[in-house]
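Every protein chain but one is kept in place in this view of the complex.
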Amino acid sequence: MTKVLTASNISVRYGGKVAVEDFSATVPFGRALAIAGANGAGKTSILGALAGLIPASGKVGLDENTLASSVAVRLQAGIRLVPEHGKIYPTLTVVENLIIGNRLRGDVTVDDVYQWFPQLAERRRTLGGNLSGGEQQMLAIGMAILGTPKVLLLDEPTLGLSVPVIRELVDKLSELRKALNLAVIVSESDVTWLPALTDSVIVLDRGTVITNFDNYSKDTLRRIENHMVGLETV
Amino acid sequence: MLSIEFWVNTLSSAGYYSLLALAIVFVYSTNRVLLFCVGEIGALAAFVTYSAHQALHAVELPLAASVSVLIALALVALIGAVLFWVIEQLGTNGSHFVGTIIAIAFALTLQGVMNTVWQGEIYRFEIAPVFLDLGESRVALLSLVVGVSGLALAAAAILLLNRSRIGYEMQALADNRVLSILRGIPVRRRIIAVGAFSGILAGIGGILGAAVTAISLESSTLGVNAIIAAIIGGLTSPAGAIAGAVLLAIVENLTTVYLDSRHVTLMPVLLLGVFLIFRPYGISGKAETVQRV
Amino acid sequence: MTQLQEKRITALQWLRIALIALAVIAPPFVFNGFLMSLAISGALLALAAMPLTLLTGTAGLLSLGHAAFFGIGGYAAGLLAHAFGIGLTLSILVGAAAGLLVGALVALATLRVVGIYLAVGTFALQFILQPIMQTIDVEVTYSTGFLLSSPSLLGFELSSPARWWYALVVLGVLLYAWLRWLQTSHVGHRWVVLKDNTTAAGVLGISLQKTRLGVFALTSAVTAGVGAISAYYYGNAQSGIYSLHLAILYLTIVALGGAGSLGGAIIAAFVMIALPPLIDSIVTYKGLVDPSRAGGIETITVGLILMFSLIVRNRESKRSSKDD
Partner (left out) sequence: MKHSFTFLGALFASGVLLASPALAATDAPYKIGYISDITGPVQGTFKYTYEGFKLFVDQLNQEGGINGRKIEVLLKDVQSDTQKSVNAVHELKSAGVLGIAGLAVSSTHAATYAAAANAGIPVVAGFPPNLPIILEPAEKYAFGVGEVFNQTNTITGAIARSIKKDAKRIACVSFEAPGSIYSCRTTLESAKKAGFEAAEIFIISQNQRDYRAVASNIAKFKPDIITDCLGQSHVIGLLPALGAVGYKGIYLNMETAIGDQVKRDGVKNAPDIDLYSYGRFISGKNIAKEGPQARKLQEAASKAGIKEIVAANTGGWVLGQVIAQGLEKCQGDCASSEDFRNALEKVNVDTGGLTGVNVQFTETNHFGPTAVRLYHYNRGTTNFDPVGDWHGIAPVRRADK
């Protein structure tokens, strides 16, 4: 049984500009890691690199075997990215979105998704574009976990959602993580939800890792925030 | 009032216009490119069908007609695929009207090919004329067949798209390419499949059109009316393309009956002008929310 | 930058200026009748291609109505000469005014649409103007088209190819300078914003409608003005000349010249003029190909050049957009 996702020395360059510099992390299955940092810190680039969407140097592997950097290979290996924007097809209905997601046959089926997210079952005929923010996020996660997911990468999942919806989402995510034994990496720029969503955090500033914490005491949250705002430097 | 003949003529024009317009809509909704060479692809299919039939007929191959149609459709499918492959070379940042100029360049190249190979000759399919006497007017069976088969094939193509997984994937691709990559759709292969599929639709439309008119370089101007039909129908909706084609066929035939047949080209363009001003996104086109002015 | 590099840069610039000066002054002395007519046709194409480069390249508005605006200028010259005996100079102004009006109308009619739909509006214009021009041909000139002769520009008699060439060169330089100034001025910046990011334009308080109306009317007026000059050079304004084919030729020139590059458009215009005789002599050289195929091969070549230049130009801009 594969037990851990390892990412080592991931660097991303756009032309001359360096977006991410030497990022490494290991996430055991069933655990969740947060990548925290202000906008433009390189969070989205890291997730894109892990999913194979964005060309990057460095290695990504499940246990010992390294994965090729094509999206298709990473998908087959079970790595699923839910992007920040354009995470569902607004012009297709819920069921059509799920049919697209269901290309990769596997353990989790459309009915499972309906069980995880009952609201989607009720609104199965409505167009994605007509769903609420929270429902769209659930549909996006539903599409991503179809087939046999192993790693779930979420880019700013709580952005733009109301507090009750976020609370429901966070509970559902931890349920999913345990039930499907997923390794989860969440990019977050809002510190409040870190403890509920994840077990450890790596803080980034303009592409470089500043520090990381593997527990969330009150003090840790304050220090993470200072780093993000630049009050505390390494 | 309007004779049966009028309705049969309208039906047959609607038949081949809807296939051509559908090809335009599939292309536009996939990569926002206006398929200016739809008429040339149709004319080329007609020429290839005719020449292949002549050659196969000489060798007395059975089923010569259907084999030659298949050869023609295979060729135009290839051309559609190559067009999409070239447009893909522009990469994602290639704005859609660079792609459209590529379609115009394809139209030019295909005209050159037809001019070089068939040298401006004009042919007709040897289809024995069979007439039906409905009421007091005589109606050519061929017009009926062209009309019915055109509309039926167009409806089938839409059903294929609205019901099959490949259909959803094509729509998904048009909607959001990055998400489609992330969900495992083989984007490049699907895009080229849309190209081939649109080429076949345009090819069938061209062959049906030529069956009722003539096989000549000039019959590529059927593409001009098909573009108007597609735009009136709303460039982003397949059903709209058929509605646009039927409306265009009615306007064309009404013009010939009541006005002077000379204005057959002008009236659809005026109709297009009216749509551009009052309902720019056509009968059932979805508003282009991304770039709303 | 070292001293040496600076020296080499200025030398290069001097070489370029010298080359351009040579290309401008030499032709009437060096070329024979045929090459002179090619050069003048090329100059006329370049004059009309520059405004389209601005419209499509800088402001990002694809137009298929370029031949129609060209025809408006031609017919203005024809009607004025036929009815009032008015010469070239005034025809250019009247033609430009007519072009400005029609251009503004088309822009107004397609105000609520974006991108490809505007190309469709100009495409419709081509098919609306064609029957109007044909009716004028039948009713007014018994199908010959307007015959225009003895052109003189501001008193300068255009009686010989050399005079035509120098007049067009002067006009070309003036037009190039004016459009280049516009491109780099605040007006030009608004066009670039119009092209690249319509939402940003809204934020910056740039009225999209006014910008689009302005650039469309301006480029249509210039094109119509050149249309009047061209009608006098060819001595005839007839509906058959202003075809969709001519509009596509202009698009090819703009694409070959590179988006927004006025200099590129000028060079591409001369290349596209030199191409047919070049292909003809290559194709029929030692019976390489049966001459009756030459026409088709030429059309194929123009199509392939248009495609090739688009892909190369696009790849270049993609590479450059990566750097900044």
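As written, the chain order gives the labels A, B and C, with residue 1 at the start of each chain.
One rule holds for everything that comes next: contacts are C-beta pairs under 8 Å (C-beta built on N, C-alpha and C of every residue); 3 or more make two chains touch, one makes a residue touch a chain.
Values in this document were obtained by computation on a predicted structure and should not be read as measured data.
The absent chain, not drawn in this view, touches the displayed chains B, C throughout the complex.
From the options B:Ala65, B:Val178 or B:Val264, the residue with contact to the chain not on display is B:Val264. For the chain left out of this panel, the touching residue among C:Thr184, C:Ser207 or C:Ser281 is C:Ser281. Among the residues C:Thr58, C:Gln238 or C:Asn314, only C:Gln238 touches the chain that is left out of the figure. Listed here are the subunit B residues that touch the chain not shown: 3, 5-6, 9, 12-13, 115-116, 119-122, 124, 128-129, 131, 138, 140, 143, 209, 212-214, 216-219, 221-222, 224-225, 252-253, 256-257, 260-266. Panel shows subunit C; residues 31-38, 41, 130-131, 134, 137-138, 141-145, 147, 149, 234-236, 238-241, 245, 256, 258, 261, 263-264, 267-268, 270-271, 274-278, 280-282, 285, 291-296, 298 of it touch the chain omitted from the view.
Here is the rule we go by: only the chains that are shown with their structure count from here on.
The interface with the greater count of contacting C-beta pairs, when B-C is set against A-B, is B-C.
Mean C-alpha positions place subunit A and subunit C at a centre distance of 52 Å.
Rounded to a whole number, the gap between the C-alpha centres of subunit B and subunit C is 31 angstrom. Subunit B has no residue in contact with two or more other chains.
Touching of two or more other chains is recorded for no residue of subunit A. Contact residues on subunit C toward subunit B in their complex (touch as defined above): 60, 62, 109-117, 119-121, 123-124, 127-128, 131, 198, 208-209, 248, 251-252, 255, 292-293, 295-304, 306-307, 310-311, 314-315, 317-318, 321.
Subunit B meets subunit C in the complex at residues 28, 32, 34, 86, 89-91, 93-98, 100-102, 104-117, 119, 224, 227, 231, 235, 262-263, 265-266, 269-270, 272-273, 276-277, 280-281, 288, 291-293. Those residues of subunit A lying in contact with subunit B across their complex are 51, 53, 71-72, 75, 80-81, 83, 86-92, 96, 99-101, 103-104, 143.
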